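Missing here is one protein chain; the remaining ones are kept as they sit in the complex.
The block that comes next holds chain A.
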Amino acid sequence: MSAIAQPRRRSRSIIPGFNLSLGFTLLYLSLIVLIPLSAIFIESAKLGWHGFLDTVLAPRVLAALRLSFGAALIGATINAVFGTLVAWVLVRYRFAGKRLFDALIDLPFALPTAVAGIALTTLYATNGWIGAWLAGAGIKVAYTPLGVIVACTFIGLPFVVRTVQPVLEDTEKEFEEAAASLGATRLQTVLRVIVPTVLPAIVTGFTLAFARAAGEYGSIIFIAGNMPMVSEIAPLLIVIKLEEFDYAGASAVAVAMLSLSLSLLLAINGLQLWMRRRHGAAR
């Protein structure tokens, strides 16, 4: 505000407030996000390289990391398949209750994770509405790793649907008509024309769902049963170490989680870039 319309080195714009807005943004970002996160790396460094590896490679920590990331990947995959199907059905077909379901898609964003956790546990316990039915088939969901996958699927559900939906709405039917008129069957048209168009959106949604599920805590701890080595997730292990005042150990697990999810996100982004280049860039 102080420097209205003063010519500045970088921005040759007459719009004011560059220093103020960028300064505030950087300050706030540093205070709330960057400095606190760096504290975790500094704390874990106290262990030294060997201590860090000993902590992170302990069987219980490895099992927890494997469960958190494995269940998140499976949940995101389930969402990639069913989320795309849901988006397709919502965009292309008409049926009773469509608007209700469309609005409900965002429930996992709006419903507190603890509420989701106890609701899913009640539903999928062996005496619950769905759990009793599955128990009849010999499948136990609540208090097993399967329950962790259910929770991961729930919280990641909106991401794929909401990234694929707008792309499907924008696809032009002309391409499908062209494919059909050139003799393609409907299945061929779907696989060769529609899927390549929405694939980048599916991958984006998959990535977001995965990132959210890998760090999820609230909805999982209720349904998981939290048995060490079996159904204990990595964030819970951090909480346990904190309660034992093992700050360095908790930080080491946190660093392992952060590095794993950031490298997986980078790998998926790289894959997406490669895909876009290979398909000659739709846009």
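Methods note: a contact is a pair of C-beta atoms (placed from the backbone, for glycine too) under 8 Å apart; a residue touches a chain by one contact, two chains touch by 3 or more; residues count from 1.
What we mean here is this: contacts and distances are computed from a predicted model.
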Leaving aside the chains on screen, match the unshown one to its UniProt name from "Co-chaperone protein HscB homolog", "Cytochrome c oxidase cbb3-type subunit 1", "Sulfate transport system permease protein CysW" or "Molybdopterin dehydrogenase". "Sulfate transport system permease protein CysW"
Residue among A:47, A:146, A:198 or A:211 that touches the chain left out of view: A:211
May I ask which residue of A:63, A:86 or A:202 touches the chain that does not appear here? A:86
Among listed residues A:114, A:132, A:195 or A:230, the absent chain is touched only by A:114
Residues on chain A facing the left-out chain by the touch rule are 1, 4-5, 10-11, 13-18, 20-22, 24-26, 28-29, 32-37, 39-40, 43, 82, 85-86, 88-90, 93, 95, 97, 101-116, 118-120, 122-123, 128-130, 150, 153-154, 157-159, 162, 165-166, 173, 176-178, 180-183, 186, 189, 208, 211-212, 214-218, 222, 234-236, 238-239, 242, 245, 247, 250-251, 254, 257-258, 261-262, 265
